[in-house]
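Here the complex is missing a single protein chain, while all its other protein chains stay put.
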Amino acid sequence: MLIYSIIILGSLGLLYGLGLAFASKKFHVHVDPKIEQINEALPSANCSACAFPGCSAYAEAIVVKGVDINLCAPGGDDAIQQIAGIMGLEATSANKKVAVIHCQSGGKDNTFYRYDYQGIQSCKAAIALSDGPNLCKYGCVYQYDCVRSCKFDAMSVDDNGMIHVDKEKCTGCGACVVACPRDLIELVSDKKRVHILCTSHDKGAESRKSCGNKTACIACTLCVKKCPKDAIYMDNNLAIIDYDKCVNCGICADVCPTSAIFDPLKEVRAQRKAAAAKKKAEAAKKLEAQKE
Amino acid sequence: MNYFTQIFALAIAAIFVQNFVLMKFLGLCPYIGVSKKLDSALGMGMAVIFVMTMASVFTWLIQTYLLIPFRLEYLQTIAFILTIASLVQLVEMIIQKTAPALYKSLGVFLPLITTNCAVLGVAILNVQSEYNFIGAILNGLFAGVGFTLVLVMMAGVRERLDKAEVPPAMKGMPIAMIIAGGMALAFLGFAGLKF
Amino acid sequence: MKYYIKLGLILFVITAIASGILAFLNGKTQPIIEENQVQAQINARLDVLSAAGFFVEDSIKIAKKQDANPLKIQKEVSENWFKYFRGFDADSLLIGYTFVASLYGYSSEVQTMVGVDTNLVVKKIKIISQAETPGLGANCVKEDFQKQFDGKSEKQLAVDKDGGEIESITGATITTRTIANSIKIGLNHLSKSVEIEEVD
Amino acid sequence: MNSVYAVSAAPHIKQKISVNSVMWQVVLALVPALLVGIFFFGIQSLLLTLYSIVAAVATEGIIQKMRKIPITVSDGSAVVTGVLVAFNINVAAPWWLPVIGSVFAIAIGKQIFGGLGFNIFNPALLGRAFLVASWPTLMTAGWTKTQPLWNTFQSSINGLQNISSKVPDAITAATPLGVAKALRDTTLVSSEIANSVMNDLTSSKTIFELFLGNIGGVIGEVSAAALLLGAAYLAWKHIIEWRIPVSFIGTVAVLTFTFGGINGIFSASIMLPIFHIFSGGLILGAFFMATDMVTSPVTKKGRIYFGIGCGVITVVIRLVGGYPEGVSYSILLMNIIVPLLDKYTVPKSFGEVKK
Amino acid sequence: MLREFTKGFIKENPVFVMALGLCPTLAVTSSVVNAIGMGLAATFVLVFSNIIISLIKDFIPTKIRIPAYIVVIASFVTIVDMVMHAYLPAIHKSLGLFIPLIVVNCIILGRAEAFASKNNVLKSILDGFGMGFGFTFALVVIGGIREVLGAGQFLGMNVMWTSYKPMLVAILAPGAFIVMGLLMGLMNLKKKK
Partner (left out) sequence: MSLKSFHGGIHPPDFKQYSKDASIEVMSPPAKVVIPLSQHIGAPAKPIVKIGDEVLVGQKIAEAGGFVSISMHASISGKITKIGKFNHPAGMMSNAIEITGDGEDKWIELVDEKDYTQLSVDEIKKRIADAGVCGMGGAGFPTHVKLSPPAEKPIDTVILNGVECEPYLTADYRVMLENSAEILAGLKIFMKTVSAKNGVIGIEANKPDAIKIFKQLVKNEANISVVNLKLKYPQGAEKQLIYAATKRKVPNKGGLPMDVKVVVQNVGTAIAVYEAVRYKKPLVERVITVSGKIVKSPKNLKARVGTFYSELLEKCDGTTAEIGKVISGGPMMGFAVSSLEIPMAKTSSGVLLFDEKEAHNDAESVCLRCGRCVDVCPLDLVPSLIVHNVRYEDWETAEKYGTMDCMKCGSCVYVCPSHIKLIQWIDIGKMKINELRRK
C-alpha cells in the first residue's frame, strides 16, 4: 500500500519533472530578460487581479507597454519594490510641477457675455459656437473640460464657478493642459508663487472693457519695467513671466494697476508694510515726543 | 434515452441548468478577473474549453487505470492537480514554440488555468458522477463552453458599464459581483429544465 | 541530461515523501471513516426500525437501476442488486426490513432510509442524503414532514395531488413526489423478495 | 450688454417629447390593465400596486439623496418600475412582498448601476426574479383566490378549475399555462385526458376568456385586451416600436405551433399559438417589459434578435422548463447579452462600400 | 511582525480586497458553520504549507518549483480532507467538492508569500495565520448575513421574529454574489474615508 503509493505518485512526479524540464529546453523561446525577472518577482499566482491574463502577461505589459507596476494584488508592496528595482524606476522627482490657470475673470457672475450659451457642458463645444459665450475671447468659458479631465480630483469649482487647483493633489500630469481649448493652463513648478492671470492679447482698452473682473492685463508694461530680474516680457499686448528667472519677489504684483498679477503674499506684504509704516510712524512720534 | 438525446441533455445541463460558474460556483476568479475586456474573455474561454477537455481525459485515465486499481483514491487531489498543472505548462510551452500566433490569442491565458478551480472541479466531478470516458470528455467540453458563455456575456456587460455612472465605491469588482448575481437570478429560469 | 534527471529526482523525492505521509495518514483515518460510515448506517437503520436488535443484509437482483440523474452519461452497469436488511429483535424474531430508497429529485439524488414492518407498512423514514434547494426541497429533512410517512402502506404512498396521502412540502412537490415514489419502488422490490422468501 | 441672445447648436426646433412624458405615458398605458386587475381581483390589487409604487419612488429618492446626485423621482421611471413589479405579483401576496420587490428592483436593479439609463437588467423583472427565488410559495400560490366584483364571471373561473381538475398537478397552479405544463408530464395523465384538456384549453371559449382576462394569474397579466389597448396607445405615440414585440410574439407563435403539441412535432392545433400568446405574461412582457428601452438594444437589427431570443427562451421554458411561464426569465436572460447585441449589430452606415 | 498578521483582516483581506479564492467563499457560505469549517481548513493548509515551503524553497530549482509547491499544498489539503472526513463527517459532507479545491485557493494565497518575498519561517507562519484568519473572518461575515437572511438563523439558532419568512435567495447562488458585491462596495466606501 505504502509502496504503491510512493511508487505511483513518485513516478508521476518523476515523469512530470522530466517532461517539463525537457520541454522547457526543447521549446524554449527567447524573451526579454527583464520580463523574466519581473515574472520571477511576481507571485505566479496567475490570479489576473492585474487585469492581464496571468503573471507573465502582466510582466510583459510592464516592460513593453509601460503599464503601472502596482497592479499585482497578491504580490503586495514587496513585488512593487522588486519590479521598481528591475525597471530602474526612481521615486517621483522632487521638482514638482502643478497646474496654474491663467485667467481669474472671477467666475460666472463676473464674466461679460456676448450670448447665452445653451449647449452641452464642454468648453470645446462652447467655443465652437460663435467663438465662445464670453466677451473676452481669451478667458475661461466655465464648462470645466479641465476639471473633468483631472483624474486626481485636484480641481474644484467654487460657488461662483471659479476653478481652484489643489497643489497637494495635483500630480502635474498635464491632462488639464491638453483639455483646455483656450490654452489657459500651464504646468509651473510648485515653488513659483507669482503668476500673471490673464491671457488676453487684445489692446489694453479692449481687454479692460471685456474683462468682467477688471483684472485684465492692459499692457501698461509697469511690471516689465519694475521687475528686478528682467523676468517679465511683453508678447503682443500681454505680459508674460519667464519662470526661469522669476524669484517670487512679488514686486510686479504690487505695481500692477489691475491686479492681473497674482501673488498670494501680496496682502500679507501690504499688511506688513502698513504695520512697518505704522511702527515707523509711531517710532517717529515717540522720537518726536522724546524730543519734546 | 438514446445516445444523442443524452448528449444533448448533458450539454444543456452543463451549459445552462448547472452552469459551472453561476450555479456551481466554480471558476469565479477568472470569471471576475478576465471579464474586463471582450477579447481577453474570448481567448480565456477558448483556452478553458481546451484545457478542461484535456484535463478530463487525463484525469479520467489516471483515476481509472492508476488510482482505483491500486486503491489510491486518497491521492486523487494531489495527482489531479499535479497532472493539470504540468499539462498546462507543457501545452503552453509547446504552443509558444510551435504556434506563436495561437499563443498570442490563446496561449497567454493558459497559466491562468492552473488556478481555476473549474478545471480541478470538473476532474473531480467527473469521478464523483461516475461518468464513463465519453461522458467525462463531454462534460469537460460542455462545462468549458458554459464557462465561456457566461464569461463572454459578463465581459460584454462590463465593457458597457465601463461607460456608466456606477457609484465609485461599486466600480470594478463589486459591480461585477452584482452583475453575476443578476445573471444567476436570470439563469434560475433554466432551473428544472428537463427533456 | 544529468540536469533533467536531477529535476525529475527532486520532484520524485517530494512526491514520494508526500505520498508516503499521505499513505500513512490514510492508513490511520480510513478505518475511522469506514467505521463512521458503517456506524452511521447502523444508526440510521436503528432509527427507522428501533425495535431491532441486529440486522442481516440481503439483496435481490433487479432488472435495472432506476435512472439516477437523467442528465448524466454514466458508466454502464450491467446488472443491479436491490439491497435490504432484515431486522431481528433480541429474540431473533424477524420484525421488519430496512432499505435505502433513492431517486433523482429536483436537483439531486434523494436517499431515504426506510424501515418497514413485516407487512410492509412503513414504520419510519429518515432522509439520509439530499441536496435539494435549501428552504424548499431541503425542507424534506424536517421531522414533521418525515413523520407523515409513518404507518403508510404502498397504496397510500403518493402525494396528495396525485391521489395519495402524503402532503407535499410547499413549493416542492417534485421533491415530495420523488421521496414517495422512491419508497414505493423500494417496497415493490422488497415485496418480490419477501414473496420469494415465503416460498422458501 | 442689453439683450443677450441664446446661442445653441443646431437644430433649433425640437419635438415636444421628454423623458418625463415618455414615462408617464407608459404609466397611463398600464392603467387599463390595472383597472381590469381591480375588477377581477378586488381592491387589494390597487393597494398592492400603490405600496409598490411608493416603495420604488422612495427607494429611488433616498438612494439619489445618499449619492448626492439630483433627485429625479418625478421623471416617472421609478413609478413604471413600481407598477410593473406589482403587476407581477398575485393578489393574495402579503403587503410587504411588492414593497421588498420594488426596493430590490430600484436599489440593486437600477441605482447600483448608476440609475436611469445605465442598468443592465430590467429592474422590475429582476425584482420579480428575486421575489420568486426568495418566496416561491408566496409568489405562486393563491392565484385562484380571485375576488371578482361581478359574480357572473365566477362561473367561467370555475370552468378553468374544472379543466384543471382533470390534471392532478395543476390544482395549485390554476393558470392556463400551469395546466398546459402539467399536461406534458405524461406520467401523471393519460394521453386521452391530456388530449381532451388540450382541446379545452385551445377552445375559442377559453381563448376569449384569456383575451378578456377572466383567468387566474398575477395582477397585471390577466387581460390581454386591456394590455393591448395600452400598447396600442404607446405604439401610436411612437414610444414603443414594432420590432421587439412582433419578433418576440412571432417567434413564440411559430415555435409553439411547431413544438407545442403533446403528440410530437406539428401536432398542435392552429389555436395553440393563440392560446400561448394570450396566456401568461407574454403580452405584458412583449409590449411593456421587453421594450424597456434602457435594457434592450438600440440598433434596429439588435431589437429583432432580442425579440427572437426572448421568444425562443420563453418557449423553451414553457415547454420543457421547470416553470410554467418563461417570459420574465427570457427577457432577463436576453438583457445580459444586450451589450453584445449592440456591439455586433451596429449597422453599416448609409452608402457603406462593399468590399 | 504583528502587521504580517493583521494585514490579512482588512487591508489585504484576501476575499474583499483582493477578490481571490472566490469559489469556496461563495459556495460554502450558506451557513456560518460551513464558513468556519472552510476558513479553518484553509488556515491550516496555509500555515503548514507556508512553513514547509519556506523551509525547502532554497532546494527547489525554478523549473519545477510550481509542481513542487503544488505537491506540498495538495498534500496538506489531502490531510485536511482525510482528517475532516474521519472526525467531522458532517461538515466534510457539506463542504464537499470545495475541500480539494482549497488547493487552488492556497496556491494563490500561499505562493505570494512563498515567491515574492524572502521571509523566514516565523514570518511565514504569521502571514499564514493572518491570511487564513482574514479568509475565515470574511467567510463568517458573508455566511452570517446569508444565514440570517436566508434561513432566519445564526449558527442554527433562530434570530428573526417568528413570522419571518426567510429570504431564500440569500442562501442560493444569486444571493451569494449580491451579498458579496455589496460587502465589497462597503469595504471600498470604508477605505475611502
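Per-chain residue numbering starts at 1, and chain names A, B, C, D and E are given in the order in which the chains are listed.
By definition in this document, a residue touches a chain if its C-beta (ideal position, glycine included) is under 8 Å from a C-beta of that chain, and two chains touch if they have at least 3 such contacts.
Being a predicted model, the structure only gives us computed values, none of them experimental.
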- Message: So there's a chain missing from this view; which of the remaining chains does it actually touch?
- Response: A, B, D
- Task: Using the definition of touch stated at the top, determine which of D:116, D:179 or D:231 touches the missing chain.
- Result: D:116
- Task: Among A:3, A:64 or A:128, choose the residue that contacts the chain missing from this document, as touch is defined above.
- Result: A:128
- Of D:177, D:249 or D:294, which one is in contact with the hidden chain? D:294
- Message: Tell me which stretches of chain B touch the chain missing from the display.
- Response: 162-163, 165
- Message: List every residue of chain A that touches the chain not included in the displayed model.
- Response: 114-115, 118-120, 122, 124-125, 128-131, 137
- On chain D, what residues meet the omitted chain? 3-15, 17-19, 21-22, 72, 75, 115-118, 238, 241, 293-294, 296-300, 303, 342, 346-353
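Heads up, the rule we're going with is that only the chains that are shown with their structure count from here on.
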- Task: Could you tell me which chains are in contact with chain C and with chain D alike?
- Result: A, B, E
- Task: Please flag the chain sitting at the greatest distance from chain B, going by CA centroids.
- Result: A
- Message: For this structure, which two chains share the highest number of contact pairs?
- Response: B-E
- Message: Averaging over Cα atoms per chain, report the distance between chain B and chain C in Å.
- Response: 31
- Here the gap between chain A and chain D, centre to centre from mean Cα coordinates and rounded to Å, is 52
- Item | Residues of chain D whose C-beta touches two or more other chains | 108, 130, 133, 136
- Item | chain E: positions in contact with at least two other chains | 19-20, 63-64, 66-67, 71, 74-75, 78, 82, 107-108, 166, 168-169, 172, 174-175, 178
- Report the topology of the inter-chain touch graph, choosing from line, ring, star, complete and other. complete
- Task: State the interface residues of chain C toward chain E in the complex, per the touch definition above.
- Result: 6-7, 10-11, 14-15, 18, 21-22, 25-26, 29-30, 32-33, 36, 40, 133-136
- Contacting residues of chain B [partner chain A, same complex]: 29-30, 33-34, 36, 40, 43-44, 62, 66, 70-72, 75, 78-79, 82-83, 86, 89-90, 93-94, 96-98, 108-112, 114-115
- Listed in rising order, the residues of chain E that touch chain D in the complex are 165-170, 172, 174-175, 178
